[in-house]
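One chain of protein is taken out of this complex; the other chains stay put.
Here is chain A:
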Amino acid sequence: MPGAIYAEGLVKTFGDVRALDGVDLDVPEGTVLGLLGPNGAGKTTAVRVLTTLLQPDSGRAVVAGLDVVRQPNDVRRAIGLSGQFAAVDEYLTGRENLQMVGQLYQMSARDAKARAQQLLERFNLADAADRTAKTYSGGMRRRLDLAAALVVSPPVMFMDEPTTGLDPRNRQALWEVIEELVAGGTTLLLTTQYLEEADRLAHDICVIDHGKVIARGTSDQLKAQTGGERVEVVVHDAAHLTGATEIVRGFGKGEASVETHTRKITVPVAGGAKLLAEVIRELDTRGIEIDDIGLRRPTLDDVFISLTGHAAETENEAANETANEAERKENAK
């Protein structure tokens, strides 16, 4: 049985740019899929297609058992969308925003009012309920935006970079809200550039770049794919770099890489903490002073870099610009 979010061969082009180039997704009910990728990779386009905001050129997508192209209005009843920009009306109060969204989900005025009150309390906005959203902090706006997406408790949620631009404390708070939501059975598709976020929230991760899915699996599976542990040594004196490299290489199971300016040597190893102790002892015997030594396991960042050839948070402005520009031209037609 296909999952709560299911896509097959999605293609969307804007002029010459293939924003989606045959994307397949399958998110089982009640799980979280983290869609990871650099700017301009096609994450937002994927979300826009799945939420009926954009028609795919080809391919098929089913959300909550409904076809996004043929039954868009039924899909809209079953989903909540929380965007990259906190899409709330800043001249309306928090309460007015939520009531309006409730009514536009076709709730009666009375139900919309009651639901707004519930959400304001749940998202810790009750005190600010009757102030215009203009006066809200960034974190409050995000919470209001998320509350607006949850007005009808949709079974399927889409969040496009929900914590971008939030400070660590607010990010933490939003993560807790999202975890609570998922514990309640909601299926969630989340796009993010923060690997830590995907690591913490997502059951499955899909890495996309240039409109294609280039890797998928659980966070652990992806890390295992990238490789095992490594020993990292930073020597105190640059003059010892060559000597130290030779020693460390002796313990490794692969080629050592050396960063001269940071005086750092990295070697893939097998053997864990015990081996680390041996390395330290050997360096000490030879009288090589070290500033830092450690055993590193791959992070999602490493996965990301090894897959896409660049770091996730590096602004890939050029690609982003081209995609946006192309989308604009497309819309102008």
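Quick note on the criterion: contacts are C-beta pairs under 8 Å (C-beta built on N, C-alpha and C of every residue); 3 or more make two chains touch, one makes a residue touch a chain; residues count from 1.
Note that contacts and distances are computed from a predicted model.
**Student:** Just go with whichever of "Acyl-CoA dehydrogenase", "Aspartyl/glutamyl-tRNA(Asn/Gln) amidotransferase subunit B", "Assimilatory nitrite reductase (NAD(P)H) large subunit" or "Transport permease protein" UniProt uses as the name of the absent chain.
**Tutor:** Of the names offered in "Acyl-CoA dehydrogenase", "Aspartyl/glutamyl-tRNA(Asn/Gln) amidotransferase subunit B", "Assimilatory nitrite reductase (NAD(P)H) large subunit" or "Transport permease protein", the absent chain's UniProt record gives "Transport permease protein".
**Student:** From the listed residues A:Ala46, A:Ala64, A:Leu81 or A:Leu146, report the one that touches the chain absent from this view.
**Tutor:** A:Leu81
**Student:** Just one of A:Arg48, A:Arg143, A:Arg171 or A:Lys223 touches the chain that is missing; which is it?
**Tutor:** A:Arg48
**Student:** Among A:Ser58, A:Gln106, A:Gln172 or A:Thr262, which one touches the chain that has been omitted from the display?
**Tutor:** Looking across A:Ser58, A:Gln106, A:Gln172 or A:Thr262, the contact with the absent chain belongs to A:Gln106.
**Student:** Residues on chain A that touch the omitted chain in the whole complex?
**Tutor:** Chain A touches the chain not shown through residues 48, 51-55, 73-74, 76-77, 79, 81, 83-92, 96, 100-101, 103-108, 111, 114-115, 132, 148, 152-153, 327-328, 331-332.
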